[in-house]
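Just dropping this structure here.
Left out: one protein chain. Kept in place: all the others.
Here the chain labels run A and B in written order, and each chain numbers its own residues starting at 1.
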Amino acid sequence: MEITVIAEGNDGDLHPVTSQLVGASSRIGDSVTVLCPGGWGSAEAASIPGVSKVISIEGACFDTYDCRVWSKAISPLANGDLVVAAASPTGREICATIAATRSIPVLQDLTGLEEGIVATRPIFSGKAVEECSIALPCAISLRANAFEASQGEGMAEISTVNVDSDVSISVREALAKANERLDVSEANIVISGGRGMGDPGNFSHLYEIADEIGAAVGASRAAVDTWEEIPHSMQVGQTGKTVAPSLYIAVGISGAIQHLAGMRTSKYIVAINKDPDAPIFGVSDYGIVATWEEALPVLKEELCRLSN
Amino acid sequence: MSANLDRGNCFRRGMTVAVLIKQVPDTTAKIGISGGFVDESAVSKWSISPYDEYALEAALQMKEAGRGDLVAITCGPSRASKALTEAAAVGADTLIHIEVDLENLDSVQTQSLLAAAVKRAGSEVVLCGKQAADTNGGSTGPGVARLLGSNFVGMVSEISSDGEGYLADRMGPNGGERVSVPSPCLFAFDKGTSELRRPNVRGIMMAKKKQIEVLSPSDLEVEIGDSQVKLRGHSSPPQKAPGQKFEGADSVAEVVAKLREEANVI
Partner (left out) sequence: MYADGLNNMPYEGLDFYDIDALLTEEELMIRDMVRDWVDESVIPRIEDSCREGVFPDEWRKEIGEMGILGAPLKGYGCPGLSYVAYGLICQELERGDSGVRSFASVQGSLAMYPIWDFGTEEQKEKYLPRMATGELVGCFGLTEPDYGSNPGDMITRAEDKGGNYVINGAKMWITNGSIADLAVVWAKLDGEIRGFIVEKDDPGFSAPEMKGKHSLKASVTSELVFQDCIIPKDRMLPDVKGLRGPFSCLNNARYGISWGALGAAQSCFNSAKEYALSRIQFGHPIASFQLVQNKLSWMLREITKGQLLAYHLGKKKDDGTWIPEQISLAKMNNVDVSLEIARMARDIHGANGILDEYPVMRHMANLESVKTYEGTHDIHNLIIGRYITGIQSFTREP
């Protein structure tokens, strides 16, 4: 089976998810060709083991993201029995457009992939898991960090294709990042502080971490009631907001029933509290018995490392 | 955030905007598994997929700025007509229901039906949500755009007219951008900047009177063939491991690694 992998870029370089795409592909197929739109990361892609060849697709049209134009440039080369992309916003869009071009079916955001092809993916925002068999040729996108990356060193040959596409989309202006922070009820990750933070000023540590990982900052009722500086809009709990993010990090929060009501259905809960008997440990998936003063700097460092 | 886009003069007279909406179990509904498959009959509430609601709101604003017709199109079983009635209650004019057993269709089939309906409605601008709340896929927008031969802008929060084309605020790989794009174009919406309008009694009572045009694949002259995707089954998400407890700040590194590897959540 011939597999085409659409490399995922990251600020001009190769995004690490690409080696996961290759890893998943080489486990079920023999020949893996990696296409590098815009030419980004082609040298790195060539060094991923399991890659048969790399095609660097270059042209001015890659300066601005335009799904129609990019897909038009990539499609003629994406002719494997299986087309594999990352389930990022652009990855999904390109993957779906290539699939429509070739009149082949597409399935997005897979967390499992087996010969057949048998695809596993979460549906209903993760409330259920679906398993499908899908006939070749087809296109799929894979969820980041759900597949093992290809390990070791490879040495594939790189060829370059130049494309000269019309461009439709042009950027008028970059939009400044909204100054307002993400609202707790909307974020995928929430980090909340309680009265255990000691002082409202210490919430700055939470904000630093939140900015690092794109999280929202919340607070317990106790913190909101005690400190004027912590507004009610941040309150998570019975009379505050009910949140159900993928990850909820509770720092210096004991876990009184009213707070739990507000975050109990979070997918994963991490608790940091110096009191080993705090009720929050009863609902946390990962509980760390430590002071926030000691734990937060390490947390920030680890999260920084992960994103780089 | 930059100043709000000026929505004046959005429409050429007589122009239609099409909105693709999908009916899904309400995002708060419990999803139960029975006999190895999600039990649809146990779904307590069905709603318009949330990102589609933002697309619908943007389309309504465009319609209000100009004088065009808003065509709402859905592909799905008979219960999906309720989604069209809900769209009508907030102002959709023409309602098109492609009645099919959606579960058993693959992306090629669904997209070809939707594209055919859009062509039939004569719309040059199409709006939809970035992904449906059931599949969380996101293929329909770009796929239908491709079949229509139109431009595509995804992750949109706001659009307006720009002469003969459009301006769209979108989240691109380089961050938030305001882009200009010529017609024809399909826009896939993320959470929009506008608040969603509520229906009111008048809208609900008028929606009752609006005819829904029900079409089959053959009405659209689409040969859909067989689905290339076969559903094997549904299961509950894997049970989470029982909570783990760690001592001391040194364990933070281990926890972060587990969040990535075990939980796959960062």
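By our rule, a residue touches a chain if its C-beta (ideal position, glycine included) is under 8 Å from a C-beta of that chain, and two chains touch if they have at least 3 such contacts.
Please read all numbers here as calculations on a predicted model, not as lab measurements.
Checked against the full complex, the one of A:Met197, A:Leu260, A:Ala278 or A:Val298 touching the unshown chain is A:Leu260. In the complete complex, the hidden chain is touched by one of B:Pro77, B:Gly165, B:Pro199 or B:Gly243, namely B:Pro199. Listed for subunit B, the residues touching the missing chain in the whole complex are 27-28, 44, 50-51, 82, 85-86, 89, 133, 136, 190-191, 198-202, 204-205, 207-208.
Mapped onto subunit A, the interface with the missing chain covers residues 124-127, 185-188, 221, 237-239, 241-246, 257-258, 260-261, 264-265, 282.
Rule of thumb we're sticking to: only the chains that are shown with their structure count from here on.
Looking at the complex, you find that subunit A touches subunit B at residues 9, 64-68, 71, 89-90, 92-97, 99-101, 103-109, 111, 118, 122-135, 138, 143, 145-146, 168-178, 186, 189, 213, 246-247, 267-268, 270, 276, 281-291, 294-295, 298-299, 302-303, 306. Residue ranges of subunit B in contact with subunit A, taken from their complex: 1-2, 25, 27, 30-31, 33, 38, 106-108, 111, 130-131, 133-147, 150-155, 167, 169, 171-182, 188, 191, 227-238, 240-241, 243-253, 255-261, 263-266.
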